[in-house]
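Structure record follows, encoded as structure tokens.
A protein chain is absent from this complex, but the other protein chains hold their places.
Let's look at subunit A:
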Amino acid sequence: MSSGFRAMHPSVALLYYAGLLLFATLLFHPLFLATEIAGLTLLLVLQGQGRQLLRALPFFLLMAVSVAVLNPLFSHRGAHILFYFMDQPVTLEAVLYGLMMMAVLLTVFILFISYSYTVTTDKFMYLFAGAAPRTTLLTLMALRFVPLFQRRLRQITMIQRIRGVDAGKGSVRSRMRDGMTLLKVLLTWSLEEALQTADSMKARGYGVRKRSVYGIYRLDLQDKAILLLLAASGLIPLFFWMKGYGVLEIYPRMKPMHFGWADAAMYAGFCLFVLTPPALEGKEKWLWRSSRRSVYPSAIPRKTGTRFMSSHLR
């Protein structure tokens, strides 16, 4: 289902995720990182990707926790010594720094899950088709070949089995040999066929002139408004970051956290940036729910017993 934030123009989504990646790597502050994780999780859950997140989480946690554990073991700076581990001091600062790094890594991991759901590769390529037409074409062709080759390999396996070439039976040596035969057939077949495709492309005039770009996504009014909103709200935290806010100093000695007006303004801008897409997604969910209620205040008279499908793109 394509709706809400996912149905917006790719440039909006790309700006959002680029901004989030930037903030995750720049704003080294627990409050900001926690807000970002919360915002992204909310977006994922609203988009129905919670299960996806849960499935990937153990692997992410393993990686992030190992960073949190490694830091205090190898870094001994800091003023507050908690205890000694194998004659080496374990400091409060090092533990906190490790935890913060863990949060940064987790943020980036979750960000990529959400990113690959929202900005599918074809959307990413659409954005860069003008700047790098060959790379785009190459990647999209490779992308399309992957399922094709898998299908083809299955066909080859079935056909070769009748000839007695079977990678699933026999001694290890013969299975290996047969497996390689199958792969070689796949390679030869695919190359031969792909080169025909290339000739056909050439016959149709590929490479004669500069490649034109066909835009399937249109930047409409809402897209423009959200783009502007994200850009404006994203610049606020960046501006304050350059002035030195939004970074918690842990080494060599932890500074007390204080939260002044500047921090509040920065945080507000940051929240606006992070929470705009979840809000859009939530609005969509709410509209959908209320459209199914019988008391929905609509000018269109609703017939009972029939189902309405909205057919317009968004």
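The rule we apply is simple: a contact is a pair of C-beta atoms (placed from the backbone, for glycine too) under 8 Å apart; a residue touches a chain by one contact, two chains touch by 3 or more; residues count from 1.
In this section, contacts and distances are computed from a predicted model.
Candidate names were "DRTGG domain-containing protein", "Chemotaxis protein CheA", "Probable chemoreceptor glutamine deamidase CheD" or "Metal ion ABC transporter, membrane-spanning subunit", and the UniProt protein name of the unshown chain is "Metal ion ABC transporter, membrane-spanning subunit". When the full complex is taken into account, the listed residue touching the unshown chain is A:Leu186, out of A:Leu31, A:Leu82 or A:Leu186. Note on the undisplayed chain: of the listed residues A:Ala38, A:Leu54, A:Ile81 or A:Leu138, the one touching it is A:Leu138. What subunit A contributes to its contact with the hidden chain is residues 22, 25-26, 28, 56, 63, 66-67, 70-75, 77, 94, 97-98, 101, 104-105, 108-109, 112-113, 115-116, 121, 130-135, 137-139, 141-143, 145-146, 149-150, 153, 176, 180, 183-184, 186-188, 190-191, 194-195, 197-199, 201-202, 206-207, 238, 242, 247, 251.
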